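Apart from one protein chain that is not included, each protein chain of the complex appears where it belongs.
On to chain A.
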Amino acid sequence: MTVAGTADATASQRAAGHRAFRHGVASGDPLPRAVVIWTRVTPTAASTPGSGHGPRVRVHWEVATDERFRHVVRRGSFATGPERDHTVKVDVTGLDPARWYHYRFRWDGHTSRAGRTRTAPAADATPDHLRFGVVSCANLQAGWFSAYRGLAARDDLHAVVHLGDYLYEYGPGQYGYGPDNEDIRKHQPAHEMVSLADYRQRHAQYKTDPDLQDAHAKYPWIVTWDDHEVANDTWKHGAENHTPGHGDGGEGSFKARRARAHRAYDEWMPARLDGSVRIGDGSRLFRRLRFGTLAELSMLDLRTHRSKQVDSPAPPAPWPDGEVSDPTRTITGEQQLDWLEGSLRRHRGVQWKLIGNPVMIAPVNFGDLPDELVNPVNDVTGLLPANGAPYNVDQWDGYTADRRRVFDFIRNHQVKDTVFITGDIHSGWAAELPYDASTYTGQGPSEDETAGVEFVCTSVTSNNLKDITGDPTGATSTAVEETIKANNRHIKYLDFDAHGFSVLDLTPQRAQMDWFIISDRADRDATITWTTSYAAPAGSGRVVSVDHPVGA
């Protein structure tokens, strides 16, 4: 065989391997000595996602300290089949802390692409910095995932944090690009996902996106869900985009639908649900991941346990009374709120208390917006009642008793350096978290004024204000942004118009968030540029503007 022939054969084998593992590889939930690795094997042409077809097979995996796999440190095999949609999820243990690893899968002579992952530092380690990519809200129909491409192109992250709306439930034509919902790409299946097969197929479609595949292969991911992993505006017993019942247009039991959505999520995402990689043994997603003494990330689930969103508008005051403040209503559920307080306790010995927070916690008063702009703003959030309530009642603003309890805990225990990192709202924000927004000055002793800070990443592709108003100049958005900042002195930065990703860098001195934006979601080769950075100096509870991103 000629050398050229060998090369051709190798390329052919690689292509075959990529066909067998066409949904890529992923890793996630890094611990000091363990990390989850994931793939999906397609053993036969009939074994399409959600089909329930195909043989049971055994997939081999290996983890090495070098990218050429000369130093394999862990290996094993994993049996999978149609009962779990041919997904493979392994909790690889026995690894060393704070170390890069390379992993891959083999089946029937086919080899997957290699992925790279990294374990967390030891619990008592004192890393000099940590750096995370931060993303949310990736609607495939609304455009290309250039933000994921931007993350994959970097080489300086330790992990990627996804704050929810990893995928969307809608069918083609229902939610896409801009005010006319143009589909840049069409969802599969071509209808709203409701059945288990639907959810599996949709996950599979997203995992064929090359930018998403590259980002998964490059870093471990730490994920939580928001509402669209099930259906829009999910709450404990229902969702805005769910029609109960079995009659015309009925989508059956919500709990059964959510169970299907959670099962597909468990199968297709590199995360530990209920603390394990076993499928179907529980759906608890709130969990902690510690990174030495520098940071601990507490990922919240703000959908599964929450009370129904209020229907009536809240009164125009930052700390409203009324239904949004009803202490019997909850966004976290009692168990998760107790657990969150545990995350904030000093005895954990962690400096930066990061909260992976699917919806905004900073109070936002939209009260003084011009009437003609209230509805577009509501449309961005997608969550306000049509009559234009001055609050986004799907956020913590709609559950102020829980927020008050979290903030009181922080104040009563003098918890320092709490940082909420947030998605959901398709816009970039940097805010301080006032104990009392109505009297907030930003000038007084910080311990008396602020519970911490919040950094909100914008959407990967999902529509924002400019997309909805159709104002290409951004002037409308600028007016809204300035009005909101003027009415909310604790909000220091707001960008309603951009799509992209963020990078969160932590050192003992400060937490800094950089915002990167893409040029156009419809352009597969969209450019990526840095737009702004804000930092929270250690112990300050404040955010300040920074003139360059980390690594620049």
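By our rule, a residue touches a chain if its C-beta (ideal position, glycine included) is under 8 Å from a C-beta of that chain, and two chains touch if they have at least 3 such contacts; residues count from 1.
The rule we apply is simple: contacts and distances are computed from a predicted model.
Per the UniProt record, the absent chain's protein name among "Spore coat protein CotJB", "Alkaline phosphatase family protein", "Metallophosphoesterase" or "ABC transporter ATP-binding protein" is "Alkaline phosphatase family protein".
From the options A:K416, A:H490 or A:R521, the residue with contact to the chain not on display is A:K416.
For the chain missing from the display, the contacting residue among A:P55, A:G349, A:G470 or A:G551 is A:G349, taking the whole complex into account. Note that of A:D156, A:D448, A:E482 or A:D523, the residue touching the chain absent from this view is A:D448. Against the chain not displayed here, chain A makes contact via residues 126, 292-295, 346-347, 349-352, 408, 411-414, 416-417, 445-448, 507-509, 538-541.
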